[in-house]
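There's a structure below that I have some questions on.
Up next is subunit A:
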Amino acid sequence: MYYKFDVVIVGAGGAGLMAAMQLEGASVAVLTKVYPTRSHTGAAQGGVAAALGNQEEDHWKWHMYDTVKGGDYLVDQPAAEVLTREAIDAIYELEHRGLPFNRTADGRIDQRRFGGHTRNFGEGPVRRSCYAADRTGHMLLQTMYQSSIKNQVRFFNEYLVLDLLLNNGQACGVVAMEIRTGEIHTFHAKAVMFATGGYGRAWRITSNAFACMGDGMAIAYRRGIPLEDMEMYQFHPTGIYKVGVLLSEAARGEGGKLLNNEGEYFMERYMPTLKDLAPRDIVSRCILQEVHAGRGIDGKDYVYLDLRHLGAKVIEEKLPDITDFARNYLGVEPITEPVPIQPTAHYAMGGIPTDIDARVVIDPQWTPLPGFYAAGEVACVSVHGANRLGTNSLVDLIVFGRRAGKHMAKFIKESSHAPLPPEPESYSRELVSTMFASTGGESAARIRSALQNEMDEKVFVERDEKGLQEALDTLDRLQDTYTRVQLQDKGKKFNTELVEAIELGFLLECSEATIHGALARQESRGAHYRTDYPHRDDANWLKHTLAYKGAKAHDVRLDFKDVQMVDDPVFVPKERKY
Partner candidate 1 sequence: MYRGQSGMWSWLLHRITGLGVLLFLLIHVVDIGLLNFGSKVYNEGISLFGTAAVRVLSMALIGGLLYHSFNGVRIILIDFWPKGARYQGVMFAIVMALTIVSFLPMAYFVMGPVFGWPTGNLRGGA
Partner candidate 2 sequence: MNVLMRIRRFDPDKDNKPYWDEFRVEMDPIDRLLDALNTVKWTMDGTLTYRRSCAHGVCGSDAMRINGRNRLACKVLIRDIGNKVTIEPMLGYPVLRDLVVDMDAFFDKYKSIKPYLITTDSEPGTERLQSPEERARYDEGTKCILCGACTGSCPSVWGNPDWVGPATIVNAHRFIFDSRDQGGADRLAILGQRNGVWRCRTIFNCADACPRGIPVTELIEQVKRAIVYGGDTKVE
């Protein structure tokens, strides 16, 4: 089938839907490989940050300071300014669309503490995270979906996008497979937006959904668009032991504390001011240090999250989902027992490089690719730098999703449909038919599993040259094996084995870019901690990496892009202490 729209948005998470909302009057298609309400945004628990100051004094500039510092100064500061300023209006917009935030006694949006968010440039924790119990992301996603129903957005549910169509340096559409029928469709558009989320499934212990396979990043990457700062991958300190399911930072925002096997609340020793509410990269590393020092529980690689002192009321009312997870997946009763946790793969700070209008930029000179937009976890405007603060992702979705929508609204008025490239579907059809035709006998599940083990072991909270080299070799081998993946399922209808195999290809490429960035960056900054280069090196590395795809895993080309600063002394890079 051939479809023609003004705008095609790939992804119906928070970022995609927020953009769709801004396009009233235009013809818009939203493509998603899962039903919109199943998007991963729904898993976000803790909250969404904005300096509303409903509970105590707060300013967007303090928020910006925390964002820049939390990102270990790899943040593009003008983008962080946009993020924190516009967060406030974006939150009100969500409220007006019906998002059921928790309320203060005087009826305003309630706010709570979250890691790394401080008052007056680092003096102490501040209440900045707007929340709806511990299902803020769920409420955000539902609200956005409801709004799209009101605005009669056209959804294509369970469509797997396989390719981005470019012609003469301009984006002109996408090609997708309808999972239900196995048919290939072309979507012709003036503007294309990617909002496909992250790739947390590259690790075994992960908080991410099965759908988080890095599709958007890899599709762009295959079309010659670079991926920025892929080495910056966040590991959340409190995943459920062995399962990876997240226990939100909200648990610590409400007063939960980390405990080692000696019964010590060890974060007090590492970070005297913010303690358990220090940024995630730091807390994850502290947990690992405790484990290395033999203070993990039972000498194993996990510690406890202690909520017992909060009392049953706070636990049941403010953290109901988290409590449910602990009970269900561990059989642990958080009211009376501490909960076993370990760091879990969580969030990609890197991604498709964009400017503050969410336009995709393809080189260190910030040259935009006309008609191509990206926002959300798939993108890297670089508001998160080397480490994202909790609650800053949802703000990212709504602020830059909104900006993408507004910019596209303008763009489609000023431009017409670029012609499609010749045989637009050939790449996608071949991708699918080679999968079906292959008789190599390899299994996608086995390759994925090998990849995840390697990433868990060598591309985790701590990395070094040797491990990364080995990981790269492994990846090279896995990519080779991948060409011989054979499907058992030769059906066309709802062939999820085919979907998984295609997604694995995406995942391998995102991992490749990650490892290359990590190898190149010979310093430790934010989430990227190199045991062989344990210090931050602003002289050489205050810059972003851009990875361009090569023929094989080893052939990636790296380029670099300067970090953008604003002219204000408070934002000058300093050592990061809390």
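Regarding selection, all candidates are chains of the complex that A comes from, given by their letters.
Convention: contacts are C-beta pairs under 8 Å (C-beta built on N, C-alpha and C of every residue); 3 or more make two chains touch, one makes a residue touch a chain; residues count from 1.
Given the structure is predicted, the values throughout are model-derived calculations rather than measurements.
Subunit A shares a touch in this complex with candidate 2, selected from 1 or 2. Residue ranges of subunit A in contact with candidate 2, taken from their complex: 34-35, 37-40, 42-43, 91-92, 95-98, 100-109, 132-133, 135, 138-139, 142, 146-147, 149-150, 180, 209-211, 243, 245, 321, 324-325, 328-331, 443, 445-446, 449, 487-489, 491-497.
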